[in-house]
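Note that one protein chain of the assembly has been removed; the remaining protein chains are unaltered in position.
Moving on, here comes chain A:
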């Protein structure tokens, strides 16, 4: 009886684990919704399995162990996951690429950031006055994978919108700072190009904001106000969450055509999701390979941060 109770406890743990590790590259609610029925099935299946298994002192299965790799690595280090397109994949190329990425990460601290975070990038520039240039802006997009991964920073400088595309592993980048770590409601913020300039204006001398360790990354649910038409893209068709006044500027014909191009069935298309993501098992393999390195780098970063806070004299005079 005692043994069976212990086992049921373990199965419960397994179920919890299953619920946590529902892998997909996009942080959607679907993943959680999908994982829940699976967990239920498992709970249904467990009593049968319990009766089938002999109540002897069998060694604990390895699956019950807690995974070493944190489940949020796929959001912190999305570029370590290869392109899901099967035709372009090759295990040896991916491995070599990952080794190169780690080599670069040993030279430069590339912090965790998301679309919507405000960042400052210092890079070597042969044409700049002091041979370095610093650009502060909001990250409006992050794409590609491996050594090709890149992000776009946007700011408004002297009433002129500026965007700079940085490659994350470009060796001319000297320093990447995250001034405000936060997320937005959308996957990319290209609509800031058509928004009022104050939504993409950030002070160049902005101080880095401190976020408590272990705290979840805050989601900024600000609603951006768009300028009147003409726009660069048909925003009304993209189901944007972070825009306040799309309805103000669109007419009935726009609304109708937007309805026509909607594909509400796509969220149920499991094959589409499968093709556009890396399966959970492969993600585990990838991160198991690079986890120790990345973890030690994180520890180093934390240590450096603490040192900096102690050493820095704020007011001298």
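We adopt the following convention: contacts are C-beta pairs under 8 Å (C-beta built on N, C-alpha and C of every residue); 3 or more make two chains touch, one makes a residue touch a chain; residues count from 1.
Operating definition for what follows: contacts and distances are computed from a predicted model.
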item	value
Complex member absent from the view - protein name from UniProt, among "3224_t:CDS:1", "Vacuolar fusion protein MON1 homolog", "Large ribosomal subunit protein uL3m" or "RNA polymerase II transcription factor B subunit 3"	"Large ribosomal subunit protein uL3m"
Residue among A:72, A:172 or A:257 that touches the chain left out of view	A:172
Which residue of A:93, A:227, A:267 or A:305 touches the chain not shown here	A:93
Contact footprint on chain A, counting only the chain that is left out	87-94, 96-97, 100-101, 103-104, 106-108, 124-126, 130-132, 146-148, 167, 169-174
